[in-house]
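Step one of this worksheet: look at the structure below.
Here the complex is missing a single protein chain, while all its other protein chains stay put.
Now for chain A:
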Amino acid sequence: MLIKVEAIIREEQFEDVKQALQEIGVNGMTVSQVMGCGAQWGYTQYVRGMEVDIQMVPKIKFEIVVSSEEWETKTIQAIQKAAFTGQVGDGKIFSYEIRMAQKIRTKETGYDALQSDN
């Protein structure tokens, strides 16, 4: 079973999360800069004394595909620990099953597609 773990985290927690994932030894990740908001719809800033609503807040999105439920749990726990600050806006983690994976270079599919050569 292939599972994708997606995590939306704070920009400033990026290095910590990346390092935590490296430490547990995941085979690769995809990271993107995204904008979004949670239930608070952003926050308010002040320019020349006037309130400015910042609704879309910059965030970092991690995408990791793993090959078992055990690895799913391990990955989610590592991200949760590294991305945690306890303040509103720490982000969210999602996971879901995916249908197929293929390594472009070797044409391997499924579990094999996620393994490294060494």
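One rule holds for everything that comes next: a residue touches a chain if its C-beta (ideal position, glycine included) is under 8 Å from a C-beta of that chain, and two chains touch if they have at least 3 such contacts; residues count from 1.
The definition used in the following text is that contacts and distances are computed from a predicted model.
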(request) Among "Phosphate transport system permease protein", "Hydrogenase expression/formation protein HypE", "Ion-translocating oxidoreductase complex subunit A" or "Ammonium transporter", go ahead and choose the protein name stored in UniProt for the chain not displayed. (result) "Ammonium transporter"
(request) May I ask you to list the residues on chain A that touch the chain which is not drawn? (result) 35, 46-50, 52-53, 55-56
